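With one protein chain removed, the remaining protein chains of the complex are shown where they sit.
Chain IDs A and B follow the sequence of writing; residue 1 opens each chain.
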Amino acid sequence: MLRQVEGSKAVADTVAMCRPQVICAYPISPQTHIVEGLSALVKSESLRNCEFINVESEFAAMSVAIGASATGARTYTATASQGLLFMVEAVYNASGLGLPIVMTVANRAIGAPINIWNDHSDSMSQRDSGWIQLYAETNQEAADLHVQAFRIAEELSLPIMVCMDGFILTHAYERVDVPEQEQVDAYLPAYTPRQVLDPLNPVSIGAMVGPDAFTEVKYISHMKNLSALDVIPRAASQFQEIFGRSSGGLIRGYKLDGAQTVVIALGSVLGTIKDVVDEMVAADIPIGVLGIIAFRPFPTEAVRSALSKAKRVIVIEKAFQVGIGGIVIENVRASLRGSHIADYTLIAGLGGRPITKQSLATYLDRACKDAVDELTFLDLDQSLADSEIAREAGR
Amino acid sequence: MSSTPIKFYQVGSFAIGNRLLPADDRSIQSDPSRTNALNSGHRACQGCGEALGARYALDAAMRATNEQIIAVNATGCLEVFSTPYPESSWRIPWLHSLFGNAPAVATGVAAALKAQGKSDIRVIAQGGDGATVDIGFGALSGMFERNDDVLYICYDNEAYMNTGVQRSGATPPAARTATTQAVGENPGNVFGQGKNLPRIAMAHEIPYVATATVADLRDLEAKVTKAMSFRGARYIHVLVPCPLGWGSQSCDTIKIARLATQSGLFPVFEAENGEVVASTPIRKRVDVEEYLKLQVRYSHLFAPTRRDDVINHLQSIADKNIARYNLLIDESESI
Partner (left out) sequence: MEKPFAITLAVNSSLNNHTGSWRVEKPEYVHRMPPCNSACPAGENIQNWLYIAEDGSYEAAWRALIIENPFPAIMGRVCYHPCENVCNRAELDQSVGINSIERFLGDYAIEKALTIPAPAVESGFKVLVIGAGPAGLSAAYHLRSMGHSVTVRDATHAPGGMMRYGIPQYRLPREVLDAEIHRIKDMGVTFEMNTRVDDVHEALDEGFDALFLAIGAQLSKRAYIPASEAARILDAIKVLHGVEDGTQPLLGRKVVVYGGGNTAMDVARTAKRLGAQETIIVYRRTRDKAPANDEEITEALEEGILVKWLSTIKHVDEKTLQIEKMALDENGYPQPTGEFETLEADSLILALGQEVDFSLLGNSADLDTKDGVMPVDSTMMTSHPGIFAGGDMVPADRTVTTGVGHGKKAARNIDAWLRKTAFEKLENRDVVTFDQLNTWYYTDAPHIVRERLDATRRAKDFSEVVKGLDETNALFEARRCMSCGNCFECDNCFGVCPDNAIIKLGPGKGFEINLDYCKGCGICVAECPSSSIVMVPDK
C-alpha cells in the first residue's frame, strides 16, 4: 500500500509484517523511531506472538537476540553508531554461531567527537564481522530489504545488517509502497531453524574450538557467506515476482552502457549521484553509476563485469580507514585485478556533512579529466585543517 | 520433599543419601538414575567445586522441570572444561555466547520460548563470579529489573580462574591472586567495600535469592527446586572452592566450603522478594583461621610472619555475617 510515511515507520511496519517473535533494542539516534514503532505495535497487540524486550544496553540487545534466535525465534534488533560498537563482541558471536538475526543499522558517525549524523563508519567497521550487509538506497528499498533479509538470513543461517542512512532515510517522509501482509506471508516462509535449543533434542552450542579445527570453522563460514552471492539475487527476483517491483540484489547499475567513468557508492547518496550523472550524461560525458547493495559478501564478480567496459572508477564513500584511505575502493580493486582502470576515492558526507550536487558535480568533472588526487575529502576546509595540523606539529 | 525433619537416621539429612529414607526424601544426587546434566569426561581440574556445583544444580533443575530446561553459560572454567571441541559434557540444551552476556542471552531464550508458547521449558543462566559480579553485572541487573523468567546461578570461586586466577570483584580481602600478589606491605587483595551480589540481587526485589555451597548438597538441591517453583528472575549464589586457584588439596573442596559456612565467612540464606526468609544456622562454629589455613592463597597470613591484624579483620567480617544473618540459632530450636 502506497503511503506517505517516515522511513523508520515504513521499516517498523514492514518488520512487523515479517512476524518477528522477539524484538530487542536499546535506543540510539537515528534508530529510535524504528524501535518505538515496533514497541507500539507489540504493546497494542497489532503484532502478536512477539516479545519486545527493552534491554539495558546494545550489548544486551544483541545478546538477547542471540538467545532468542538460538531458541528458534525470528529475531530482530536495530542500532546505530556507538550502539553498534557497544555490541560488537556479540555481533561477531551471532555470526559465529550462525544465527539468522536481522538488524537495522541506521547509519551514523562514530565518535569521538560524538556526532549523531549520518555516515557509514559504524556498519563499515563491522564489514569483517561475518554478517551479510545490505545497503538501502531509498526508504522503499529499506523496507523491501528487510523482507528479503529475513528470508536470506534464515535460508543461510547467517545474520544480516540492513543499513539505511540515518536521518537521510530514517527520518525522511517519502511515498513508500509498504508491503502487504499477504505478500509478505507468501514470500517469507515460517522460520525453520538450522539448529535450536530444544530439550527433546539437546545440543551444546558454542563450543571452544582450538587450533585443530578453527581454520576449518572460519573457512566454512567464509564459504557460507560467499554463498549468499547466489541467494541474494534469487531472493530479489522472487521478491519481484510477488511484490512486482525490483528491490535488492547484489548491485544496481545506472547508465552503464558506454560509460567510461563509473561512479560507485552505497546507500542514499546514490540518488544525488544519479542526479549529477544525469546532467553529465546530458552533457555527453560517458559516465554511469554502480550502486552496491550487498557489501558483504562482496560481489566481486558482479562488480568486475559491471566495470568491464570502464576506463575510470570513482568510489564515493561515507567512511574511511584512517591511515590508508577508502574502504569500498579496496574491495572494488579486487574486482579490477588485472585491468588497468584508474581509480579515485572521494570521502564524502562524514558526520552528516551534506553532499551537495554542486560539490559533487565539480569533483566528478575534474575526476573525469583525471584531475583529482587519488584520495579526496569532499568540501574539506583545507586551510583550516592545514593550520591546525601545523599548530599541532609546532607544539 | 517432605518437610518432616529427619530425626531418626544416623546421618540425618547431612549425607547425600540415606538408604533408610523413603525414596521421595532422598537427595537427587543419591539416585543412580540421576540425570548427570554435566557428565563424565569433562576437563575440570581434580576436585573442582564448580563442576560439582553445576551438576548438583542442574540435575536438581532437571528434576524440578521434568527435564525441560535450557541452559546458557558464560565464558569461564565451566564453559571451557565442559565443551572443548569435539566433546561436550552436557546432556541438556546448552548455549555459550560470551563472557559478559549470559543473563541477556537467557532473557532472549526465555522470550523466544514465551513467544513460541513454550513457557513450560525453563531457562537457566550460569557463570562464574567474574561473569556475574563483574563483566556481566549490567546484563544481570537488567535481567533482574525486568524480572525475566530466568534462574541465574553464579558459581563463585572468588576469582577469574579460567584465565589463571586473577582478582575479580568477588575476590575476598587478603586473598592472593595472580593480580593481587602476596607481596608488599599488605599482601593479597585489598580490603575494599566488597560486592555482595546476593544482596544486590535482593535489592532488585526479585522473587527469590539464595546462597548455597557445595558442602550442603541437599540445601542446594532444595533451593534450586524451590527456585524453579517461582516465575520471574531468580538468583542462586553457590560457593565453589577451586583447588587450583585457592591452593587447596583437591580432596578438601567440600571441607573448605563447609568451613566457609561454619566460620560465618559465607552465610547461607534465602530471600524472597527482597527479604531474608531463612538462614542456615552454623552447626559447628570454627574460627576463620580454620578455613584460611587450608588455602595457599592465604598462606602469607601465617608465614613468614603471622598477620593477626588481617586474620582478625577477616574474623570480624565473619562475625558480622553471623550477626546479620542470625547464624548462631540453636538448630533444634529452628526446626
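Definition applied: a residue touches a chain if its C-beta (ideal position, glycine included) is under 8 Å from a C-beta of that chain, and two chains touch if they have at least 3 such contacts.
What you are looking at is a predicted structure, and each value in this text was computed from that prediction instead of being measured.
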Inset, instruction - Tell me which residue among A:Met124, A:Ile205 or A:Ala348 touches the hidden chain in the full complex. - result: A:Ile205
Legend entry - Residues of subunit B (touch criterion as defined above) contacting the omitted chain: 6-12, 14-20, 26-27, 29-30, 32, 36, 38-44, 46-49, 51-52, 55, 82-83, 85-92, 217, 243, 249-255, 258, 283-284
Inset, instruction - Mind listing the subunit A residues that contact the chain we can't see here? - result: 96-98, 157, 194-196, 198, 201-207, 209, 213, 216-217, 220
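Methods note: only the chains that are shown with their structure count from here on.
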Inset, instruction - Could you tell me the distance, in whole angstrom, between the mean C-alpha positions of subunit A and subunit B? - result: 44
Legend entry - In the complex with subunit A, residue positions of subunit B that touch it: 67-70, 72-73, 79-80, 82-86, 88, 90-98, 100-101, 104-117, 121, 138-139, 141-142, 145-146, 148
Legend entry - Interface residues, subunit A side, partner subunit B - complex: 21-22, 24, 49-51, 53-57, 59-61, 63-73, 75, 89-90, 93, 97, 197-199, 201-210, 212-213
